[in-house]
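Left out: one protein chain. Kept in place: all the others.
The first chain written gets the first letter, and so on, giving A and B; residue counts start at 1 in each chain.
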Amino acid sequence: MNYRDAGLSDAEYERIKEMLGRTPNDLETALIGVMWSEHCSYKSTRRLLSQFPQSGRSVVQGPGENAGVVDCGGGWGLAFKVESHNHPSAVAPYQGAATGVGGIIRDILAMGARPAASMDGLFLGPPDSLKSANLAEGIVEGIAGYGNAVGVPTIGGKTFYDPCFEGNPLVNAFNCGFVRLDSIVSSRTAHPGHLAVLLGSKTGRDGIAGASFASKELDEDSRESRPQIQIGDPFEEKLLIECCLDLRDRGLIESMQDMGAAGILSSSSEIAHKSGVGMEIFCDRIPLRERMEPWEIFLSESQERMLLIVTPEKLDEVMGIAGRYELECVAVGAIIEGDRYRVLEHDVVIADLPVQILGSAPMIEWPAAAPADAAARRAPRPDMRSLDPAGDLLELLGSPAGRERREIWEQYDCQVQLHTAEEPGYPVSAVCLPDTDGLVLFAMEGEPWKCRADPFSGAAETMAQSLRVLALSGAEPLGMTNCLNFPSPEDPENFHVLSECVKGLATVCRDMGCPVVSGNVSLYNETPRGGIYPVPLVVTAGLVSHCAYYVSCGRAREGDAVCLVGPAAGSLGASRWQVICGGAGSSEPLGDVWAYDPNMEHAFAERAIATSRRACVRGGRVIAGGGLAVALAKSAIFCGLGMEVDLGELGGSGLTEVLFSEGGPRAVYAVQPECLDKFLSIWDGYPVARIGTVRGDTLKFGDVFELPVSELRYAFTEGDRLLRS
Amino acid sequence: MKRFRADVTVLPKDGVLDTQGKAVERTLRSHGYEAVSGVRVGRFVRFVVEAPDESSAGEIVRAAADDLLVNDLIESCTFTLEQLP
Partner (left out) sequence: MRTAVVVFPGSNCDRDARDAILDMGLGPVDMVWHSEDGFPEAPDLVLLPGGFSYGDYLRSGALAARSNIMRAVRAHAMSGGLVLGICNGFQILTEARLLPGALLPNSNLRFICSPCHIRVERNNTPFTRSFPERQVVQFPIAHHEGLFFLPPDELDELEERHQVVFRYADPVTREAGAPHAPNGALNGIAGIISREGNVLGLMPHPERATLKYLIRGTDGRGLWQSLGEHFGAFNVSPGREDVR
C-alpha cells in the first residue's frame, strides 16, 4: 500500500521507517496510518489542549480514558463526555446521528458506568432551506430512534441555526453515567496472560469509507469498494449495556474498551499502550459479517462492539453470561509480555509493531495568523439602534434558534430511568443523584456568532455562561467536557481562531476552578461555500447538594419583585439581536463581544450560590441570547404571568443595549416581597436593582412598549413565520 | 429435500389506518406524482425453506405467517415460492 493512501505524509513515513528500522508492510502501514490520523491522534491540537486545567478537587479521572469521571458524593462518580459525529451526520443524517449517540454511550459504559442521560448539540442550516430541513429531520429522528430504544433519556441540548452549517451540520452527542468510585474500569489494568475478548456485533465493512483506502492492490477481487456508512442497532447496544454491567458487577472483567474510530486496532492498542504490555490479535478468530481483508477488519467501525480483557479462568463464565444476553463473545487475542503489537492470521504473524509507535503520532504545529479582518469584525459598532423594540422582541422569540424546540425534544424519551429532574427546554438539564437528595446539573453552551466576531472573548463567554447558569441554579462546578468544532487547521487563519478559542476556554476554566475532564476535536468542517463558524461547545457539570437548593427558571407569583443583578447592559456585538434583527446593517455577526472579567464572574457566582442556599427567590434566569428583554419574556411565558418593568432605573445605557445586549454575569430573579431585603443584602457589593413587579398578564417595559404574555407565548411556541402570515 | 426461496409480502388490511401509506402518498402527490394513488406501506420478508415439495413448503410459509409474520387483525399477506438450485 502506498503510504499516502494510508493518510501519511512523506515526513511521517520517513519517521516510521526510522522508528522501525525497516520498511513497514502494507498492513502495518495501514494500521499506523489510521492511528496517526487526526481523528485518532489529535496531532494538530494536542499541544493546544494541554492548556486546559485537568485536575481539581472533584476529578477522579481526567482526560486520556474513554471519558472523564468526577466525584459527586455518596461514593458515586459521574462519567461524562461529549463527542462530535458531524461528518457521518452530513452524509447519512439518521444513521450518523444514531451512531453518534451509540458511540458516546459506549464511551461511558467503558468506564464501568451505567449510561444515565444524553444531551445533543445541533448546529443546523436555516430551517427554511429544504436541504437543511431534511438533514435536521433525519438527525433528530436518528437521535430519537437510537436513544429511546436503548433506554437512556435525552434530557436536553442546544439547537442553533446559521447558513454556515448548511451542508455541514454539527451533531455533538453528550452522555453521562454513574459509577461507584470503587468500580471504575481502567484501561491500565491488563496483564500478560489475560485474554482479549470481543463482545457484541459481528464485524463488517462499516465506516471504512472508500476515499483513502479504496486500494485495488489490497483487494484482489477488485470488487467495487463500497463507501459504507455505519448502521446502528440500539437493541444490540441495550443488551451490551446490561451484559457489560452484569460482568462488571460479578467481577469478571479486568478492563474494557469501546470500539469507536479505528475499531479493534485502536481499542486493543490503547489497552496495550496504557497498561504497558504487548498484544497479539488473531484476526481469523474475529466473527465477520462478510469476507474481509485484515486491514479492513482492523479499521472497521462496526457498531455495538466492546473489547473485554478477562483472565483465562473466567472466560467460560464470561461466555455464559454473554450467551444469556444473546450476544456473540469470542476470545480474539492475548496480552503478552513485552511491547509488541502483533496481528496473526492462521498463526502467521502479518504485522509486528512496537505498541509505542501506534500511539506516538508526531505533533503538527500549523502556522497561525490572525484573520486580516479580525480587528474590523470585533470593532465596536456605533450604528446599533432598534427602531421597533416590541417587533424585535417578538422576532427574537420566534426566530429558529430562539423559539421553543418542542417539536424536536418531544421526540426524545426524556424520562426513562426515572431520574430526570427538569423538563427539556430549560437552561439547565438535571438528573437526580443515586441514593441521595442531590442533583447533577448540566449546561450545554456554544456561541458560533460571538466566536466568529472575537474567538477569545466568544469562547470565554461560552464557558463563563455555562458556569453562570449552573451557579444561578445552585450548582458548584464539577468539571467540563468540550467538543471543538472547527474548519481545516491547515489554513493559518483557522488555526489562529482555534488557538484563541482554546485559550478563551482554558482561561475561564483555570480562573473559575473548573477542570476539563474529557473532550473531542472535530476539524475540517467545511462546505463548498466555506468553513463553519468556530464552535467550541462546552458541557459543564455541577452539583447541587440538595434538591431544595435548586433554583428553577420561570417560577414567580403575583406581587414578586423583579430584580436585575449585574450591569444594566452587556454587549450588542454578535448578539442575537444584531444578527437576527440586522443590527449594524448586517446579518453577519459583527461588533465587540463582552470582555471576560474573572473578578466579576467570581462575585456573581458566590452571590448566586448564596441566593440558592438561603432560599430567598422564587425563580431566576441568567441573561443570555436576546438579552434582558428575552430573559424577562421567557420568564413571563414560563410562569404565565405578566411583569411591569421600569427601565428608568437602569441608568444611562441606551434602550437597545438595555433590552437586547448579551454577555457578562447578569441575571433576573423573581423575589418574594418578604425576602427582598435578604436578597439585596446577599447581592450587596454587586450591581443589583429592583426593576419591576410580577403583575397582570402583559409584559410592560415602562412607557416604551407592552405585549400580552399570550402574544409572547405564541411567538415563542409557533415561531415568527406563523406570526407574520 | 428441496430448497425454496419464500418471498412474503405483508400489507395493512383494507380499512386499517395506514398512516405511513397516507404520508407517502401525500408526499408523492405534492412532488407532482398526481397519477399515484392507493399507496400502502407494508413489509417484505425473504427466507429459505427446506421441504419435500412446493406445496409442503407453502404450508410451512403459511404457518410461519400466521404464527409470527402477520398480525391478522391488521395485516394480510401473499407469498411466492421459487425453487433454488
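Brief remarks follow.
FYI, a contact is a pair of C-beta atoms (placed from the backbone, for glycine too) under 8 Å apart; a residue touches a chain by one contact, two chains touch by 3 or more.
Not measured: the values here are computed from a predicted model.
One of A:Gln417, A:Thr527, A:Ser545 or A:Gln672 touches the chain omitted from the figure, and that residue is A:Gln417. Residue positions on chain B in contact with the hidden chain: 15-17, 19-20, 23, 43, 67-69, 71, 73-74, in rising order. Interface residues of chain A with the unshown chain, by the touch rule above, are 141, 144-145, 148-151, 233-236, 238-239, 324-326, 409-423, 432, 437, 547.
As a working rule, only the chains that are shown with their structure count from here on.
Between the CA-based centres of chain A and chain B the separation comes to 43 Å, rounded to the whole angstrom.
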